[in-house]
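All protein chains but one are shown at their positions in the complex.
By written order: A, B and C. Residues from 1 in each chain.
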Amino acid sequence: MKYLEEILHKHPDPAHSDGSAALACIRACFDCAATCTACADACLSEDDVAAMAHCVRLNLDCADVCEATGRLIARPSERDFKALHAQLEACAAACRACGDECRKHGDEGIEHCAVCAEACRACAEACDAMAGALVA
Amino acid sequence: MKYLEEILHKHPDPAHSDGSAALACIRACFDCAATCTACADACLSEDDVAAMAHCVRLNLDCADVCEATGRLIARPSERDFKALHAQLEACAAACRACGDECRKHGDEGIEHCAVCAEACRACAEACDAMAGALVA
Amino acid sequence: MKYLEEILHKHPDPAHSDGSAALACIRACFDCAATCTACADACLSEDDVAAMAHCVRLNLDCADVCEATGRLIARPSERDFKALHAQLEACAAACRACGDECRKHGDEGIEHCAVCAEACRACAEACDAMAGALVA
Partner (left out) sequence: MKYLEEILHKHPDPAHSDGSAALACIRACFDCAATCTACADACLSEDDVAAMAHCVRLNLDCADVCEATGRLIARPSERDFKALHAQLEACAAACRACGDECRKHGDEGIEHCAVCAEACRACAEACDAMAGALVA
């Protein structure tokens, strides 16, 4: 996401102290959203689809929450601390729920779920870091 | 949203006790998302756009969060209690932040903001009710 | 979506001739998006999930396209005719692809798919009507 990185440096309201945490968080959110979207699709292509239904469900929730969270962080100008903090917590929770389920399937040898578990873990950590970088 | 109402009655996994709260919450989320989207656009059409910039910002955040929340509730089959509860709290917080700002402009005579403040208030209440209806 | 209807009447830039078509189109788009989201979830709860995988895929695409289209139409102030027309065509195409698949399952007795087929048909028609109401 090279244009995203460039544009955050050109933003006219750069006073926030959360710059590098914000960039890392937006990237993690959109990467996790796209990865969960692809994981749900890959699950639907598995031979035993029924065994993957719960994973698809969590993938879809996680993709939606990550995308909304990424958008909020991509608007650095005027942060509502309380609402943003709550959204970052919700995103970390969605990532952990999805990542736990994906990890189980990954341990059983389903490789796309193993990748998705990593994307979810990385995004949950980026949300935690961003929440810590927010100035109340 | 008549098809939404119909389809929730046809869902093969209707065991959840949150049926009517879920329908009300999905409706409130999508109505608030669309109303905030239109309010941001209306704000950008006001003569004094600069005075509305903060309202546009909160409208955009609120629309994104409401939409993600509405999608989660529209998937009744397997709820992750913790993640869903956190998202409902984040949505209520986004609605309150946006609603407070819209209310101010509404009190100054900007009618679209007065409508949007009501949509935000209704959505925050629906999220609170849905959070209460969730079975842990 | 009563707040959406109210706010469109309060928009300061009401000069567009597409008012009633726009309201109907936004409503149809968000109803179809929510209905497709719920249909995908209901499909994942069916006994024979494998038979529903293609339907889930089309439901997810349709929900995403309808939501983006609904948001565009909910911003009436300055329409880019060419981009909006193309999006309305893409939305009608997504609705027809999903609606055709849902109709098949509906004819086989899966009731939520029958409802979703109707939501898709209604949304495709609303997009066609909106495309006709756009002033180039």
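Definition applied: contacts are C-beta pairs under 8 Å (C-beta built on N, C-alpha and C of every residue); 3 or more make two chains touch, one makes a residue touch a chain.
Note that the coordinates shown come from a computational prediction; the quantities given were computed from them, not determined experimentally.
Contacts of the undrawn chain with the visible chains, over the full complex, involve A, B, C. Among C:Ala24, C:Ala51 or C:Ala97, only C:Ala97 touches the chain left out of the display. The chain not shown here touches subunit A at positions 1-4, 6-8, 10-13, 26-27, 30-35, 37-42, 44-46, 63, 67, 70-71, 74-77, 111-112, 114-116, 118-119, 122. Interface residues of subunit B with the unshown chain, by the touch rule above, are 40-41, 44-45, 49-50, 53, 56-57, 60.
The chain not displayed touches subunit C at residues 54, 57-58, 60-61, 64-65, 67-68, 71-72, 75, 77-78, 80, 82-84, 86-87, 89-90, 93-94, 96-97.
One rule holds for everything that comes next: only the chains that are shown with their structure count from here on.
Counting C-beta pairs in contact, the chain pair with the largest number is B-C. When chain centres are set by their Cα atoms, the one at the greatest distance from subunit C is A.
When the CA atoms of subunit B are superposed on subunit C, the rotation angle comes to 180 degrees (nearest 5).
If each chain is reduced to the centroid of its CA atoms, subunit B and subunit C end up 19 Å from each other. Centroid to centroid, with C-alpha atoms defining each point, subunit A and subunit C lie 26 Å apart.
Contacts with at least two other chains are made by residues 40-41, 44-45 of subunit C.
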